[in-house]
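Here the complex is missing a single protein chain, while all its other protein chains stay put.
Labels A and B are assigned to the chains in the order they are written; within every chain, residues are numbered from 1.
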Amino acid sequence: MTSISMTVNGKAVTADVEDRTLLVDYIRESLRLTGTHVGCDTSQCGACVVHVDGKAVKSCTMLAAAAAGSEVTTIEGVANGDLHPMQKAFNDNHGLQCGFCTPGMIMSGIDMVNRYKAEGKTLDEAAIRAELEGNICRCTGYHNIVKSISQAAGEM
Amino acid sequence: MSEGIGAPVKRKEDKRFITGAGRYTDDIKLENQAYAAFVRSPHAHANVKSIDKSAAEGMDGVLAVLDGKQLTGDGIGNIICGWAITSKDGSPMNMGAWSALATDKVRYVGDAVVAVIAETKAQAKEAAEAVVVEYEELPAAAHIDAALAGGAPQIHDNAPGNVIYDWEIGEKDPTEAAIAGAAHVTEMDITNNRLSPNAMEPRSAITKYDAAEDHYTLYTTSQNPHVARLVLSAFYAVAPEHKLRVIAPDVGGGFGSKIYIYPEEIVCLWAAMKTKRSIKWTADRTEAFLTDAHGRDHVTTAKMGFDASGNIVGFHVSTKANFGAYMSLFSSAVPTYLYATLLSGTYNIPNIYCEVLACYTNTVPIDAYRGAGRPEASYVVERMMETAAREMGKDPAELRRQNFINEFPHQTPVIMNYDSGDFEGNMNQAMEAADWAGFEARKAESAAHGKLRGIGMACYIEACGIAPSAAVGSLGAGVGLWESAEVRVNPVGTIEILTGSHSHGQGHETTFAQVVADRFGVPLDSVQIVHGDTDKVQFGMGTYGSRSGPVGMSAIVKALDKVEAKVKKIGAHLLEVTEADITIEDGQVKAQGTNKALGWHEIGLAAYTAHNLPPDMEPGLKEGAFYDPLNFTFPMGCFICEVEVDPETGKTEILKFVASDDFGVIINPMIVEGQVHGGIAQGVGQALLEEVVYDESGQQLSASYMDYTMPRADDVPSYDVLHHNTKCTTNPLGIKGCGEAGAIGSPPAVINAITNAIGNNDLSMPATPSKVWAALGAAKIAAE
Partner (left out) sequence: MHNTTYHKASSAAEAASLLSGADDGALLAGGQTLIPTMKQRLAAPSDLVDISGVAELKGISVSGSSVTIGAMTTHAEVASSAELRAVCPGLADLAGHIGDPAVRHRGTLGGSVANNDPAADYPAAMLALGATIKTNTREIAADDFFQSMFTTALDEGEMIVSVSFEAPEKGAYAKFPNPASRYAMCGVFVAKGAGGVRVAVTGAGDDGVFRSADMEAALSSNFAADALDGVTVSPNGMLSDIHGDAAYRANLVKVMAKRATAAA
């Protein structure tokens, strides 16, 4: 067991966890923030994407202990007020169906828009599709996810 | 903007999903919750010689280590298939015994043998590794040909030669005679590749036993919680129906795979009673590949005869269908009544005969996956039409046009009676949107930069809302396929709709509410859809086969009819006019020709206070209905796919995908288009990317996303989704259903396009880069 402290969605949290605890399990089981999901075992589906120190990471492929001292943001913490523009865009464009991959999609979407803006690059449809390599959706065929991220990129 | 029928209303349910507040089964944590882990067979076929549980039982946190002999000893029944199919010779199908925990034999890699219950998930998994099962390996048959070969390993004692049934439909002799006399016969061997549904939410179950009330609760990832409860009680005898509550909360996609009752739910319910603990089990993705029912896996030989002017005269189809190691819940219906009955496609075919040989193999059970039988039929019909056109030197669009059914109703030779459609209208719309006429110029452009361009078409038709109950009963179904609804108008006028349909991505909370808003003019936000809980909704058949629109919503309409009748009576009484003078609009009950009106809440209040109701009227405002469809519905459409193939690598890029569908009346076009997008992506996945691969020994070589190719955003294009609708004539809203169409029509459109591009028609799905490259090489050799 290790005592770890980090900031999650702006709140300081401290807990004793087994060293093998994955960040996603800490978030879901200890903090009971269940918006972050697990859809595969091989780091490919992206349902578990959260931001650690402002960068998208797969929380199923990181130990909670390795995130000690970090600022973690989950889907529950992205909105500053009602909805984040990326969340709103997913609703506006029917960018979700079953909703299971959606938190990861939104977290990846925010991350890619932030990076492209920082680098002054244009996030066009081809770029969005390439950037979504690490997020799998089985419901939407991606059409409306691409539209959603594109809309949010213009609003963020 | 209107919130009624036809309005692209944004989804009410989205808020919880986009904020992380959705509640899926694995998100739930019950008090006193323990965890289950399963010991699974590493062998495809083996006798279980012994099980040594002692080491596991002594490990930290272990509460119980349970095996199949204990399970059957406690009277838990075998898992069954609910649709009886009769062979050509009149004999019943050969259903092999399937115990939720194997007792003396395992039949596929992943077959559950022992369940370990422990305080934590990690402890359960560690103890499961410590269970020692001694196996005596047997030869395995992992593929159809291996299972049907002479001397094949016998998988179930009561299925000689591994044959489950040998079934037929249509008229054999006239069909063969028609083909014998045909001017041209197209003959093809067609394989429909094996797929894994891969809902992104893995299956999960949490069970609870309340000793005080002798009552069970199951939270599960189900598309049809009532059917789960029925089967769990009536056949598996885990818990009596009136003492079992099944809740399917938010469910992260189904695509068929969450229709069935699996061993894990049975074992967890049983173990909850035995350990007096709540028990959770959630599959990891590899476990999902090894245990979720797979789809497709057909091998077909087809012959289609044409007269000298290109009219189809006969169609003969022989299909072998893989069922895996056991018969899953609806498995038997898929390659029969959901497949062969659609072999007329959109065409006038006077003679059709189809025979289906169903067999066991040492693989994961196979059952309905998005489309279920209809994608297989559409693939056979549309590959045949395309190939026939090429062989006869005809334009593939014109050959289809010439053979289209133009008059409705149309009785096919294989049971179905199509009620409506305008097949040519959809084809024209799709061809125009795809700029079919401009293809040759685009092909030349591609050639100029070293790429091969191809275009392909498919005109699918499918059958939704499996029905009527009496008809399916006569064909062997073990259940009725109606739907129920209850409309509760509350005293304040808000409305709850209880439905037996289940939403796992389809957006029922929005579309069902739109039907109510349309009917009474009440705000969408005043309507709540209640589903997925057997304690709240009395009974229902769930959601699959695109049935929630045509069947589920029809039940709501019937219940709304009854509510409307009562509201009119109350309104007439209070406004002192006749019922005929009452209209309901904008959430108000109005007396025509006067300025008298009552608000919807005033009607609610009147019904529940009962201070001033018509004589003999019962208080309250709640009506229920069961709707049994008159016929299947027949969504159809024309899909056109345009591809570019890189001849150096064999990689296919889809440049354009046009879908023109006829879904009848559309409640919410935004949601309908979303359904089509997702369906097309799954169909493109089948055509280009996805395949469950087994080696000869029955090991699954594609049991993770490292080897099973899920469509990703850069594998698919944006889609052009169009509608050319004709109203369904057999249900009150005129809806045909849209959930599966995309997956049904797209595989043949994609393969027709690629084979057109590469000039080699001998290409099987999935058309991976390596296969396309090899097919190009073969075409080159043939040309030299």
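In this text, contacts are C-beta pairs under 8 Å (C-beta built on N, C-alpha and C of every residue); 3 or more make two chains touch, one makes a residue touch a chain.
If you're wondering where the values come from, they're calculated on a predicted model, not measured in any experiment.
Put simply, the missing chain touches A, B once the whole complex is considered.
In the complete complex, the hidden chain is touched by one of B:Asp214, B:Asp395 or B:Glu648, namely B:Glu648. When the whole complex is considered, the residue among B:Ala149, B:Ala180, B:Leu701 or B:Ala782 that touches the unshown chain is B:Leu701. Across B:Ala177, B:Ala433 or B:Ala774, the residue that sits in touch with the chain not pictured is B:Ala774. Remark: the omitted chain is touched by one listed residue; of A:Gln87, A:Ser108 or A:Thr140 this is A:Ser108. For subunit B, the residues in touch with the chain missing from this view are 122, 126, 129, 286, 648-651, 689, 691, 693, 701-702, 705-710, 715, 768-770, 773-774. Residues of subunit A in touch with the missing chain: 2, 18-20, 22, 41-44, 46, 49, 55-58, 60-63, 65-66, 68, 108, 111-112, 115, 119, 131, 133-135.
As a working rule, only the chains that are shown with their structure count from here on.
Annotation: 29 Å between the Cα-based centres of subunit A and subunit B. By the touch rule above, subunit A contacts subunit B in their complex via residues 18, 20, 28-29, 32-42, 44-45, 47, 74-76, 79, 83, 87, 90-92, 94, 96-103, 106, 125-126, 128-130, 132-133, 135-146.
Of all the residues in subunit B, the ones that touch subunit A in their complex are 10-11, 13-24, 26-27, 29, 122, 198-202, 250-253, 255, 284-286, 504-507, 670-671, 673-675, 677-682, 704-706, 710-714, 716, 718-719, 742.
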